[in-house]
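Just one protein chain is left out here, and the rest sit where they should.
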């Protein structure tokens, strides 16, 4: 994508730069490589800006001074909005209607209408694709998987070996993201994927959203129950157990072997230390750095503290509550 | 529908009225027009009764005196039950199996089996109907929409222009409604629709129920995330942002540009003032009349009050909780 097109779409003018440069993709300021474009809308990431390899960044006037040499500063009022607009230029065509026929490896059984499987997609050995399943283009499914009826897997997603996905679950729907500009919402096109590793089982009616850039990651051996919501760019490490109706906001990151009790929620951009246990119906609102502990409540606290507080409340009110 | 049939079904007898009257529909006491029938089961709506234009109302003996001239009083023990029974008479036949073939406007792409699209339905210009989508009769979908795989849209619903609906979402399932009479539940047939305006994006695995009468309304520019539950007759105004796993009970009404945090719930028949923000995991149990404020907790309170209470609780218990 020519930089000139990006500048035209975002209304950025009068820069003394080579607009003929080819931009390969859009990425975070931290991960962007030298042929990618990025943005900064939060001072928190100032150090990432100083270290960025991005070819160009959307940036406000006041932070322009921190853009390193070799990176173009694309000055604008609302860098997040500029980024959102630019995602559209890099959006995959989710409706591509031609390509190579799906490859079905030896022993793969496709019971859904073969037209429900996209182009340039691969179904691994002995995997079963049940009736009503719809699989997009450029999808890769490993061997010995069972995909139950009416599951939908969007374009580009990857499923490992030995995975089971129960009925009506959705893998790869767009994340919930848009730039707000007064009363206008500009859709952020989610050009990343969902990457599910080996030996994962996922319940029914669960939604796992694709990443903005890069991938939403579900590690090896993870177990996910029914009606779970996993937002864009979450990172669920190996061996995590996620029970029914939990929700994870964007970019939350679980260390390995975390257990999350039913109907809990985790706010965005948090980390949970490995081997943590989150009790049912908890709301995780801050990063958990100590591993091997149990956490409860909303706002969350150590489980043993929560138990003490409950006991105290009980005691405090007990006299008056007796009938 | 002849009034005589309604009276027969509901077991109301010995009225000195013209049973040959044609009743066009059933509606709330406030909205009923002069060829419609209604009911009163709550003294709260007594003023609406006095002002009603309904041709007839199911009503208990004690309130009969307030029925205005020109409206028939259909006296019965359980007006809500009588209404429930009557809804069946006005139920659309959700299984109508004939009618005009769907109209596909210029550029519309229908990738689902064409037989999955009902009679008298219209798909607007350049809209994409993905594989496995099922659309009922009398549905109208605007232009430039993307309906992702395995979405179900029930009979009669309307989708505006530029809408995106993600996989496995359901638009127009019956509301959760029935009249209780001892151990008997009488289904209330939901004869209304869901009306979704322009430029709305809805996530995956979300359910939006149809109205009892009239419509469940999703205003222009609304954004709805995954696994959201919107019950019958909700009114979501322009620009609202509804995040993952929220739930809205019947007839709740959001003013414009309300933001609802993840996993929150809103009780039935409440209003939320425009530009309110509801924090994640809140339970809204009362109408919010002041706009431009943030609300938190369950029961809900102003966010700044909630913060103070949390700080106080922390302080109060802190001594004893130290290990």
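Descriptive notes on the structure:
As written, the chain order gives the labels A and B, with residue 1 at the start of each chain.
Keep in mind that, in the parts below, a residue touches a chain if its C-beta (ideal position, glycine included) is under 8 Å from a C-beta of that chain, and two chains touch if they have at least 3 such contacts.
Just so it is clear, the structure is predicted and the values come from calculations on it, not from any experiment.
From the options B:25, B:126 or B:173, the residue with contact to the unseen chain in the full assembly is B:173.
The chain not shown here is touched by just one of B:154, B:213 or B:235, and that residue is B:154.
When the full complex is taken into account, the listed residue touching the unshown chain is A:167, out of A:12, A:89 or A:167.
Set against the missing chain, the residues A:87, A:263 or A:277 yield one that touches it, A:263. Touching residues on chain A toward the chain that is not drawn are 109, 128, 130-132, 146, 148-150, 164, 166-168, 201, 203-205, 221, 223, 225-227, 239, 243-245, 257, 262-263, 280-281, 310, 313, 317, 320-321. Against the chain not displayed here, chain B makes contact via residues 94-95, 113, 115-116, 132, 134, 150, 152, 154, 168-170, 173-174, 176, 178, 183, 185, 187, 205-207, 209, 227, 229, 231, 245, 247, 249, 263, 265, 267, 283, 298-299, 305, 308-309, 312.
As a convention for this text, only the chains that are shown with their structure count from here on.
If you average the Cα atoms of chain A and of chain B, the two centres end up 31 Å apart.
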